[in-house]
Every structure is written in C-alpha cells, then in structure tokens.
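What follows is a single structure, written as structure tokens, with notes after it.
Missing here: one protein chain of the complex. Every other protein chain is in place.
By written order: A and B. Residues from 1 in each chain.
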Amino acid sequence: MILTGEGLVVRYPGVAAPALAGVRASLNQGELVSVVGPNGSGKTTLLRALLGTTPLAQGRVELEGRPLAEWRPRELARVLGVVTQREEILFPLTVQETVELGRYAHLGAMGSPGETDRLAVAEALRRADVTPLAGRRTDTLSGGEWQRVRIARALAQNPRALLLDEPTAALDIRHEMEVFELVRRLAEEGIGTLLVTHHLNLAARYADRLLLLDHGVVVAERPPAEVLRPEVVSAVFEWRVAVTSWCDGAPQIVPLKPGE
Amino acid sequence: MASPALSFRLLNAHLQGPGDGRFHLKPVVGLLVALLAACGTRANQSAGSLVAVDDAGDTVRLAQPASRVVSLSPATTELVFAIGAGDRLVGRTRWCDFPEAARAVADVGDGIPPNIESVLARRPDLVLLYRSPQNSDAAERFRAAGAAVLQLDFDHLEDVSRIARLLGPLVGHPAQGDSLATAFDAELARLRLPSDDRGAPTVLLLAWDQPPMAIGAGSFQSEILTLAGGRNVFADITTPSATVSIEAIAARDPSLILVSDSGIPGFARRPEWNVIRAVRERRFVHLATPAFGRPSPRAPALVRELRSLLAERRP
Partner (left out) sequence: MTAARWPWLLGLTLVALAAGLSLGATRIAPGAVWAGLSDPAAGAAPIIRELRLPRVLLGFLVGGSLAVSGAVLQALVRNPLADPYVLGLSGGATLGAVIAISAGLTSPWAVPFAAFAGAMATLLLVYRLSLVAGRRLDSHVLLLAGVVVSAFTMALVTAILMLVDATRLQNSFRWMLGGLWSASWITVRMFAVYGIVPLGVLLLNGRSLDLLALGEEQARHLGSDPERVKRVAYLATGFLTAVAVATSGAIGFVGLLVPHAIRRIWGPLHTALLPSVFLAGGGFLVLADALARSIAPPVELPVGVVTALVGVPLFAILLKRRLA
C-alpha cells in the first residue's frame, strides 16, 4: 500500500452534513483506481483529504507507512505527483520550462540542474507524449495538450503515485482517450494512479478498482464489474440506467430515457 | 483711460528724480496727471452707486459702501485695515495675522477654497477672494446668496496700490485708498535703484528644501529683492516658484541665500547641499518677518530692511 486513508471525516464550516463521513481509501503501486460518484459526493474532497490540502475532522492518512503530517513538502513531492482540475496560467512558460519546474522536489530552491534532471525531464516529456511541444508556450496549447503537459510535469517529479482530479473534463474523445491510455501505461510501468472522474464508462474500462462515493460515504470499492450494477448505479446517481457489456468485459452504463 | 498700472509707471518715470527731498514741479504735475487718470478708471463714484470690475472681469455694483466685509486672503485683510476700513471687516481667514486687530475679527477658516457656510454665516455684503480656479465655484455661491464678490489677482507689489484704489470706494474710504496707493507708489519709486548695479549680490530665494524650490522672477518676493539691490539667481524662472536641482544652484553659485527661519537652516547639515559655496560658507541672510509672505503696504519697510542686510554682507 502506498497511500492509505482511514476513517476520513471532513466537515466544511457552516454545512451540517460532513463532506466525507468516514471514508477508507487506498492506493497500491501499479494499480489504477478511479473515484466516481455523483456531483457533491465528495470525490474532490477525498483527493484533497488524501493530500492534506483539506484538514481532517477525524481519521488519518499514511503514505508509505508514515503519517502524512510527518512528510515535508519536498519529500512528499518526490513520491506523489498531483494534477488538479484547473490551473490558470498567469505568466506563460514554454512546455520545456513548465516540465522542468517538476524537478523542484529534487533540486530545491537553489540547486542547479544536472544530467539526472535533464534526463528526467526528457523522459517525462516522452511518457506524456508531449516531446514535439517542448518549445511551445503554454498559452498556445489546446486543452488536451495542456493536460498532458501538466501530467508530464508531475512525471518529472519521478513519483511513485499520481493523483488526478478530473483530468479529462472538457476534453474531446481523442484527447480523453489519450489521457486514459497514458494513465494506463503509467500504471503498467508501476506508478499507482488515483483518478477522480465522472466518466463512468471509461473508468470502467481502464480502472482496476472503482471507489464509488455517495454523500461522503463509500458505497463500493471493487473491480468495475462488481460495482457498476444497474440497481446500485440507479440508486446512487438517482437516475434509471441499464448496464451492458463491452467486448473486453467492462460494464457500460446507458442512462434510460423516462419512457424506456 | 490709462490703467492704474500705467499710471504707476508714469508716476515712476516722473519721480525718477534725484530723490533729494526738494520740491519739484514736474513730479507734482505728474502726480496730478496720474491721480486724474486713476480716478477715471475702475472705481466710479456717481451719486448713490459704486461700480467696480474685478480681475475675473465681473462687474460689482453696490448702492452704498459695504459694511460687512469678509476678506479671504491675508493680503486683502491687511490692506483693508491699512485703508482704515478694519471696523467693517466681519470675517477673515485663519492665516490673517496682521495687523494685531485682525485677530479680533471672526475666523472663517481657509481662503482657498473657502468654507462657504462659515463665510455666509457672517452675512457679508462684500467678499474678497483670491482669484484661482478653485475659488470660482465659491464666488458663484456667494453671489447667489446676495453678496458682492471681488476676485483679485494679488500677486505683485503693483497690486497693492491698484487694489487699494479699487477697494477704497467700496468700503467707504476712497480717500484713504488713494492716499495709501499714492504713498506706496511714491515710496517704492524712491527706493528704486538704477537698474544695472553690477555690484549687486546674487541671492538665492529658497522657498523649500525637500525638494529644493526656488522663488522665481514672477513673484513679489523677487521684486522686493530687486528693489533691495539684490539679483535673483533664478531670475530666468518666470513663474513664482519652481523645483530646481541642487546642482543648478551650485552651478549658479549665489553669493547669499535668503531664508526665513533664524539660525542655520536644517539643510545646511546635509552633505549634498554643501556643494553650494554659500551653504558651505554659511552665507545666509535671515528675513524673518511674515510680511515677506504676501504683497503688503509694509513692502517698502521690508525693502529697506533687506537692503541693509544685504549691505552688511557685501564682501
């Protein structure tokens, strides 16, 4: 287990019901876990809780056996790579410069980049398939390209685990598939990835496990075929759905029209 | 008809005589001509109606001399007292400190811009304003409340006699206004020296030190200096004052620096100011009277005082 969270409870001030009401989540090396659930179920909150960005009312998080609070920021960044939902560009850099910033965890504020760093950056660019974009300014990239660049930056940290929050929101089919393919490849290379998404069907085909959340509680945490059953999905998402099966065995959700 | 300024110059030319105290016919004739000329101009006294045109070009009409006057600049306050109409003053600014009797008059606040309410609370029938863009709105408000308003450009020595003559009839003291003006002009003319005195010391008139601000030829202080026999080292600045660099002062090397406070001025302790020879050698002239702050009937006395101070310092 790389990253584990036990009994996580998060409350937002002024809101009666907790955003997370005792959640258990874990991520192992080499696996792709997808966190799914309706809007407001606590998916992003779970991610932020696992990262320590949001304070916990109760529970604890451990990374590689040590409590999260004991990790210093640079140490943490050498193990965990994070790509959040949105990132606004204030002063545009080139793709190369952007990915190089990922080496901060290893270099610190004043270290000079050496051969290891140059190789790591080149490798990160290659794995995220953005090497041809290296000289481009980030404000000239498409949505999908920018997402892949951010993933490359996270890869430059040489992490053992990646946490991604809705990396494919607002991407078209091609770009979405590219991201999922990338993430699957990374999992096979040994990097554990926790991916929050609302795209159930792709999650079903790529993830090893699904963590289904509803109102801050884990409804199920099993391989996709066991989680995505019509009665479960209809209840949690409050809409009637049918479940079919794709040729690779993955369940595919089809939301039903009122008459069907 | 000749303007008062022109009269002044006429008078000046006529009285440019030996100044030896003897009675000369020519100056008297000149005086009469000038008086007649001046009388014919701005303030006309016909039975029951006083008319005047102020420096903004507006005409003021009074059925009889004003009895409740508010003066909104120290220069006009002093002048009103000087022509004997101090008892008609019902309001003055907080900066009006001369003569002593002025302090007994009600304080209505600032002059630029004035506090409309406090001025109107004094129920004036005549308001004397310093002419400036900030005061044009106030002038309107005073007029709307029924007071006569005079906006005056009171910046030069020649304005003392001009405005004395203008105000005299309006405050019921036409004769005093005229005689003060005449006496003032005469005194200044007597004090006037031949224009190319090569022995005249160059003087820096310093208004402020942070940043350094010099008084230029466009101001009455510079006029007083010239009458006293000094040469303004920044005579090429035509505005009343301007920010100058220390280096410009050092390059012009004034032989004296005129300051208003007594003792060694604060800036003299700063190293960058000591590049100026007059600062290094502590060649300061102190003229500590507030009369130097405004054009006033006391100017001739100031000129004499400054003249003797300058003469003391001549090498």
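In the analysis below, contacts are C-beta pairs under 8 Å (C-beta built on N, C-alpha and C of every residue); 3 or more make two chains touch, one makes a residue touch a chain.
Please read all numbers here as calculations on a predicted model, not as lab measurements.
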item	value
Chains in view touching the one left out	A, B
Contact partner of the left-out chain, one of A:78, A:184, A:198 or A:229	A:78
Touch with the omitted chain, as defined above, among A:57, A:107 or A:134	A:107
Residue ranges of chain A at the interface with the undisplayed chain	51, 53, 73-74, 76-78, 80-82, 84, 87-88, 90-94, 97, 101-102, 104-105, 107, 109-110, 153-154, 157
Residue ranges of chain B at the interface with the undisplayed chain	95, 110, 112, 207-208, 210-214, 234, 236-237, 242-252, 265-266, 269-272, 274-275
